[in-house]
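Here is the structure we will look at.
With one protein chain held back, the other chains of the complex are shown just where they sit.
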Amino acid sequence: VSSPVITFTTDYGLRDGFVGVCHGVIARGCPEARVIDLGHEIPAHDIHAGALLLRASIEYFAADAVHLAVVDPGVGTGRRAIALATGSGARFVGPDNGLLAPAADACGGIAEAADIGDSPFALRPISATFHGRDVFAPVAAALACGRPLSDVGEPIDPASVAALELTRAVRDGDVLVAHVQYIDQFGNVQLDAEASQVERFGDVPQLQVSSDAWDRPPLEVRGGVTFGEVQAGELLLYEDSHRRPAIAVNRGSAAERLGVGVGDELRIAPAGQR
Amino acid sequence: VSSPVITFTTDYGLRDGFVGVCHGVIARGCPEARVIDLGHEIPAHDIHAGALLLRASIEYFAADAVHLAVVDPGVGTGRRAIALATGSGARFVGPDNGLLAPAADACGGIAEAADIGDSPFALRPISATFHGRDVFAPVAAALACGRPLSDVGEPIDPASVAALELTRAVRDGDVLVAHVQYIDQFGNVQLDAEASQVERFGDVPQLQVSSDAWDRPPLEVRGGVTFGEVQAGELLLYEDSHRRPAIAVNRGSAAERLGVGVGDELRIAPAGQR
Partner (left out) sequence: VSSPVITFTTDYGLRDGFVGVCHGVIARGCPEARVIDLGHEIPAHDIHAGALLLRASIEYFAADAVHLAVVDPGVGTGRRAIALATGSGARFVGPDNGLLAPAADACGGIAEAADIGDSPFALRPISATFHGRDVFAPVAAALACGRPLSDVGEPIDPASVAALELTRAVRDGDVLVAHVQYIDQFGNVQLDAEASQVERFGDVPQLQVSSDAWDRPPLEVRGGVTFGEVQAGELLLYEDSHRRPAIAVNRGSAAERLGVGVGDELRIAPAGQR
């Protein structure tokens, strides 16, 4: 039999020991759990970035894994602390601020939800500023060790769980009107589009990308499957490892080249169009 | 039965493989041990920061954990390498430069101490510059796997173990005279005070913070329990997650706002006083 798995995602950084202390709390609460760090360098308070990283990662873990995620600008205020059970069997633990919602949707939706703010598993006294240690980690440990959701908190209506507004690309004739969804550390620009929305570009010899926010002409971008297909410094429209359309610069930063940030609109079209 | 736990704290950084190699040495010396990284981004050679991180973290681990910590500017010189057993059952392994002392004090004090510089568990030849790998990691593994302190080195007088001088806040009438003890990555400023020393501020509508080193008037600071209680950009005196008085700026850096570093004196008082 294999150990229960807990994934762990935060904006805590690695400098001050916050992550290690949560590992310690889990090791005491569920010694047989294996904790896998998905990342602790989410930009501080960036719920959107944390939610996307979580949603993109969960399919590579056991279906019954517990996903512990904390990006929590509202810690100590009225926001709820929650645990979720989903249709696929995955469990989620974190603040009720939208962080968990896209991943839970991808796991078949929320089947059951609990308010864990006063969980019997919380470490007491519960601090005002470190619920990762005092509330979320011990509840994640309890779930990993087999406790049902009903043991770790008070049931709440799944429909009351905070959603996260995500943009969605649309096709407007030959033009894909998309938005920047995520920029990774290499500057690759992930769009909020589906692979099917760029399929028709497959036969187009030359594409262009433009933005109403720019005061410059469209930039040329080539369709392809991997970075090496374009010269160093050239723009590439490709399907990234999350199977989403994305724009890269071979050995460079597409985000810098395009001058864009998360949420910005981009229009992609066969060259010659706007 | 749960695995023995070794916590691991250094200033090695994560770039050059030093941490991973120590994990490898431990995995060979005590395969059943679980190693939990508390942090490897202690500022280089900052014994004070390492000692405080260690002291603040240990209570969240099993009472009989082994705490391996290496911030070691004197590696290869005359400083001793030591292992400690404490009243609470926790063991510590690291250089004898004060790094381990505050945490050992918090674990009931040093019950037994050993010089491990020539430990039979050390990897030989012992390098001059990487005792983490050659001395400290293998000794921590041996302790985690059940070896008594007397097996890993030569007994030394617990009273001979290097202490670490820590400042302590004092109350001077209505004024708390404190020092900056730790600044975390968000710029939150932890004071060297006890929660009881700021209790009387609970009823004071407005506080101020000042420093003899400043050539500006006192700054206003509000007492509260969490960041969200003050406006973005305002100063807050709160009890941090280590239950110590600290000063934060909501969504900002208190260290920058106050212009202070570790060790600087701050005076906190009801508004209108100095």
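Letters A and B mark the chains in the order given here, with residues in each chain numbered from 1 onward.
In this section, a contact is a pair of C-beta atoms (placed from the backbone, for glycine too) under 8 Å apart; a residue touches a chain by one contact, two chains touch by 3 or more.
If you're wondering where the values come from, they're calculated on a predicted model, not measured in any experiment.
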{"item": "Touching residue (missing chain; options A:5, A:126, A:145 or A:162)", "value": "A:5"}
{"item": "Which of B:17, B:87 or B:233 contacts the chain that the document leaves out", "value": "B:17"}
{"item": "Touch with the omitted chain, as defined above, among A:150, A:206 or A:241", "value": "A:241"}
{"item": "Contacts of subunit B with the absent chain, listed as residue ranges", "value": "13-17, 19-21, 23-25, 27-28, 31-32, 44-45, 73-77, 127-130, 133-134"}
{"item": "Contact footprint on subunit A, counting only the chain that is left out", "value": "2-3, 5, 7, 9, 14, 34, 36-41, 53, 56-57, 60-62, 184-186, 225-228, 238-241, 243, 251"}
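The rule we apply is simple: only the chains that are shown with their structure count from here on.
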{"item": "Whole-Å gap separating subunit A and subunit B, where each centre is the average of the chain's CA atoms", "value": "32"}
